[in-house]
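Structure first, commentary second.
Only a single protein chain was left out; the remaining protein chains are all shown in position.
When the chains are written out, they are named A, B, C, D and E in that same order, and each has its own residue count from 1.
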Amino acid sequence: MKVKVSRKAHFNAAHRLYRPDWSFEKNDAVFGKCNNPRFHGHNYDLIVSVTGKIDPETGYVMDMKQLKDLIKAEVEDALDHKNLNVEVPEFKALNPTAENIAVVIFNKLRPHIDPSKELEIVLYETPRNFVTYSG
Amino acid sequence: MKVKVSRKAHFNAAHRLYRPDWSFEKNDAVFGKCNNPRFHGHNYDLIVSVTGKIDPETGYVMDMKQLKDLIKAEVEDALDHKNLNVEVPEFKALNPTAENIAVVIFNKLRPHIDPSKELEIVLYETPRNFVTYSG
Amino acid sequence: MKVKVSRKAHFNAAHRLYRPDWSFEKNDAVFGKCNNPRFHGHNYDLIVSVTGKIDPETGYVMDMKQLKDLIKAEVEDALDHKNLNVEVPEFKALNPTAENIAVVIFNKLRPHIDPSKELEIVLYETPRNFVTYSG
Amino acid sequence: MKVKVSRKAHFNAAHRLYRPDWSFEKNDAVFGKCNNPRFHGHNYDLIVSVTGKIDPETGYVMDMKQLKDLIKAEVEDALDHKNLNVEVPEFKALNPTAENIAVVIFNKLRPHIDPSKELEIVLYETPRNFVTYSG
Amino acid sequence: MKVKVSRKAHFNAAHRLYRPDWSFEKNDAVFGKCNNPRFHGHNYDLIVSVTGKIDPETGYVMDMKQLKDLIKAEVEDALDHKNLNVEVPEFKALNPTAENIAVVIFNKLRPHIDPSKELEIVLYETPRNFVTYSG
Partner (left out) sequence: MKVKVSRKAHFNAAHRLYRPDWSFEKNDAVFGKCNNPRFHGHNYDLIVSVTGKIDPETGYVMDMKQLKDLIKAEVEDALDHKNLNVEVPEFKALNPTAENIAVVIFNKLRPHIDPSKELEIVLYETPRNFVTYSG
């Protein structure tokens, strides 16, 4: 009797899509406007889901307050109002596409979630573009 | 060629999270503000999904009008504008967490859905907290 | 050059619509399901707007962080996870309709907003029902 | 390390639910208001998702700009501002239910998506009714 | 102490933008894709707002249940699942643009609203295009 519990969160950040080992021209051809060297930015909407059995004691799969605090400590404090390329160590050598940001968020949260439970990350880069990753 | 058809519905209810066999202090430590003995409440948004083959006669997996009426009869009439703890028999001895409400809704609908089809419940307790259950 | 700045907030509460000086039958005829004596509840979405001149120093009409903190202190702390009829003094003798809740919120916030600025309250009782009040 | 990337799109169309080989009475009994011979219409919201490995070169599963252009060329140009029954060849002999439209969209896009990747279609006929198909 | 109360509603319809007294070419030049003679359609979202004093007896400006029923009787029953050009008398000689539909809805509702109260119509033709009319 597994239930998935989901919590929405939010952060704002600047980023630029490019590879430092490519020429500007190649970056431009592949990443277009997203390669603006002056950066652009997004309001990222995040849905973190944890799937597991309901604890018969509490009726919870996981206390949503704990999940909210965990997202705050591990994700929002690390990424909110930041320049992802310049200020976030995980993206020093990793292009901050929505796909890669979702994987980074998954890896930040996974050690803090009970190993018997599954974790899923949905990350909206814009209201029209989003990605889903579950390990 | 399976398709999942989904229908959104809505109900409002009051509830309180607590276990009568625990002290008030323990309930408070575990459930915080949600243990307010005077109750609080939510607008619950519900998405009911049924997965099965498309009937080649009608082009439907299931008539959405029938699904809408079924949700009205089995879920909305039972839970809307109710105090879940006090007025809904299923929660007499079950803590009305979002997880448990989703399971109760699943169990209310399952007997009315063709056994060859799968059923999934998504229940939003708030726009930021939601749960998913599929048996 | 006046600009209106708006901030969304959120609280959950239980309530019941009725007048203690009316019979149950009259309350039932007027308020229907909303007169459930066991209470029901809502996720209230709130939009607080302040209209005034842009401060040329800061580029702000009002610091949104201050507005957020003010809504937290004056509205969320008073109403969130509460039973409006039983626990909120303003509704001891006032029916907690959406209209009256909006007026109460306006009156709570008005003294804390610069008198040269206008204040507007939009309160969603459900995603389909909402009210607007500006004094 | 598979990631699902999703892109939202939109089209408007008129349609009517009926089978030409049934009597008007039978169509009416089964499809109700949706059988209006003068047609009615919808704003269809579409979410197209592609699941695959992240390309380590680009950090993309698939370039969202390419996905957007593909949806434009294959789906929007074919269905937007059209009468589905009369003007879209796929529905000459197929009832344009949400289920069948989702299957038609899947079949239009599938040949253009890398065979190693999975494709999923979510189609909202209204904000309250939607279907999901993944082959 | 005036409050505006608002109720959201919804209807689906087919339509075509054109003037019968213009040539097809002129209609095409002015209305583009919206002049498709086979019709296209929309999910129209409607917000009806009534502004007036709070009745001190009930705490209501207007009973939202009555407003909901009025919208059902006057607007939804007349427009839902209809072809606006062909089946709705008001559009026999009036182009069913969003602007004109809003005016028609206003005129349908105005006689049923207390003359001391103001009426406002917001009509979404798509999530990105909407109009507002208040007489």
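Assume a residue touches a chain if its C-beta (ideal position, glycine included) is under 8 Å from a C-beta of that chain, and two chains touch if they have at least 3 such contacts.
Note that the coordinates shown come from a computational prediction; the quantities given were computed from them, not determined experimentally.
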For chain C, residues in touch with the removed chain: 1-9, 49, 54, 57-61, 63-65
Sites on chain E contacted by the missing partner chain, in the whole complex: 17, 19, 30-32, 94-100, 102-103, 127-133, 135
Positions on chain A where the hidden chain makes contact: 10, 12-15, 33-34, 36, 38-43, 80-83, 86-87, 126-127
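As a convention for this text, only the chains that are shown with their structure count from here on.
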Selected interface, B-D versus D-E, where C-beta contact pairs are more numerous: D-E
Selected pair, out of D-E, A-D or B-C, that shares over half of its residue contact pairs with C-E: A-D
Centre-to-centre distance between chain B and chain A (centres being mean Cα positions), rounded to whole Å: 29
